[in-house]
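Below is one structure, written out as structure tokens, with a few remarks after it.
Moving on to chain A:
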Amino acid sequence: MTASLTLYMLAASVLAGLGIYGVLIAGHLLRKLLALNLLGMAVLLMLITLGARGTGAPDPVTQAMVITGIIISISATSLALALLLALQRVTDETHLDAEPLPPVGEDGDAAGSR
Partner candidate 1 sequence: MSSPLWQALPLYIVLTSLVTAALIFLAGEQRQKLRIVLNMGGALLKLGLIGILLVAVRSGESFVWRLNLMPGIDLVLKTDGLSLLFSTLSAVLWLLTTVYAIGYLERSPNRARFFGFFSLCVASTMGIAAAGNLFTFFIFYEMLTLATWPLVVHRGTSDARAGGRSYLRYTLPGSGVLLAGMIWLYQLTGQQDFIAGGEVADIVLGNENSLRMIFLLLLIGFGVKAALFPLHGWLPRAMVAPAPVSALLHAVAVVKAGAFGIVRLVYDVFGVELVQVLGMDLMLAVAASITIIYGSLLALRQTNLKRRLAYSTVSQVAYIALGAAVAGPLATIGGLVHLVHQGLMKITLFFCAGNYAEALGIKRIDQLDGVGRAMPWTSAAFTIGALGMIGLPPIAGFISKWFLGTGALAAGMPWVVGVLVASTLLNAGYFLPLLRRIWFSAPPPAWPGGEALSRGARLALVVPAVLTALSALGVGIFAGLAASPLGWVQFIVGNEYQ
Partner candidate 2 sequence: MQLAPAELLLSLVFAPLLAAIAAVMLGARAGRLLAVMVCLVLAIQLLFLGQRFSADGPFDLALAGIAPPLGIRLALDGLNLLLLWLVTLVYLGTSLHAWASIGAGARGTAFWPPWLLMLSALNGLLLSGDLFTMYIGLEIASLSGISLIALDRKADALRAAMRYLLLAMLGSLVYLLGVAVVYAITGALDFALAGSRLPGGAVTIAALLLMTGGLLLKSAIFPLHGWLPPAHGSAPPPESAVLSALLVKVSLYMLYRIWFWMEVPVAGLVSAGQLLAAMGAGALVYGSIAALRQQQLKYLVAYSTVAQLGYLMLVFALPGAWQGTIYHLLAHGLAKAAMFLAAGNMIWALGSDRLDRLPGLDRHIPASVFAFALAAVSLMGLPPSGGFTAKWLMLTAAWAAQAWVWVLLLLTGSLLTAAYLFRVFALTFAPRSPRRRAQPVRRPHPLMELSALALAMLAIGMGFSGTPLLDVLALPPQLLPGAAPGLPAPLHLTPGAP
């Protein structure tokens, strides 16, 4: 594996870490969604990098997988955005407050007073 590929892999890992962190920590649903997209992109970047590790032409299978992955990611994101809009319109909320475990470090009273 060449150095540049290692770099790509490293970048993908960092992105994945950031994405997972964001999903778990972010409160606003839009942020959560962006974080998920980040994670998705990390996985796809990883796949693309894998496709290029040989010496010859890039592996077509990973290309196909990545294209499919992008399409799925777009549909999931658009569905999530539509849901978010509907949620905001109906309840005027942009957070999922009724989480089973209220996030540590935030205002504990908000959860307690509900």
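Regarding candidate selection, all candidates are chains of the complex that A comes from, given by their letters.
Quick note on the criterion: a residue touches a chain if its C-beta (ideal position, glycine included) is under 8 Å from a C-beta of that chain, and two chains touch if they have at least 3 such contacts; residues count from 1.
What you are looking at is a predicted structure, and each value in this text was computed from that prediction instead of being measured.
Here chain A touches just one chain among 1 or 2 in this complex, the one numbered 2. Listed in rising order, the residues of chain A touching candidate 2 in the complex are 16, 19-20, 23, 29, 32-33, 36, 39-40, 43, 46-47, 50, 59-62, 64-65, 68-69, 72, 75-76, 79-80, 83-84, 86-87, 90-91, 93, 96, 98, 100.
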